[in-house]
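Got a structure for you, questions after.
The complex is shown incomplete by one protein chain, all other protein chains being positioned as in the whole.
After this line comes chain A, so read on.
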Amino acid sequence: MRILAYGVAGWLILAGAYGMVRSRNLVHVTVCLSVAQSGTYVLLLAIGYQWGAPAPVFSPGSPIKLPVVDSVVQSLAFTDIVVSATVTALLLALAIQIHKTHRTLDPDELQSLKG
């Protein structure tokens, strides 16, 4: 169990990167990048986890007491997700423009620079 969460994080990063390397479609590359980024969320949340501890949100009516899971890495994961979403939007916009200019989304056919 100790290894599993970190292993999943590393596997997601490598699987996403491998998908990007052998991709034949730029939209697929963007999705693979999202998969690789999910690995960083899993890694952050795994570092902050504590067995039996609830979420670090003391909603009205719930007791205010430790332990809770680590809120610092949750906040970092949250920033990570927002940045990932914005990067995805930009990459998809680029894919649209590349398709308009080159009539293809296959990265292997984008070898030559065109004006």
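Everything that follows uses one rule, which is that a residue touches a chain if its C-beta (ideal position, glycine included) is under 8 Å from a C-beta of that chain, and two chains touch if they have at least 3 such contacts; residues count from 1.
One rule holds in what follows: contacts and distances are computed from a predicted model.
Enquirer: Which name from "MnhB domain-containing protein", "Tripartite tricarboxylate transporter TctA", "Cell division ATP-binding protein FtsE" or "Acetolactate synthase small subunit" does UniProt give the chain that's left off?
Expert: So, among "MnhB domain-containing protein", "Tripartite tricarboxylate transporter TctA", "Cell division ATP-binding protein FtsE" or "Acetolactate synthase small subunit", the name matching the hidden chain's UniProt entry is "MnhB domain-containing protein".
Enquirer: For the chain that got dropped from the picture, name the residues of chain A it touches.
Expert: Those residues of chain A that touch the unshown chain are 1-7, 10, 13-14, 17-18, 21-22, 46-51, 55-61, 64, 66-72, 74-75, 78-79, 82-83, 86-87, 89-90, 92-94, 96-97, 100, 108.
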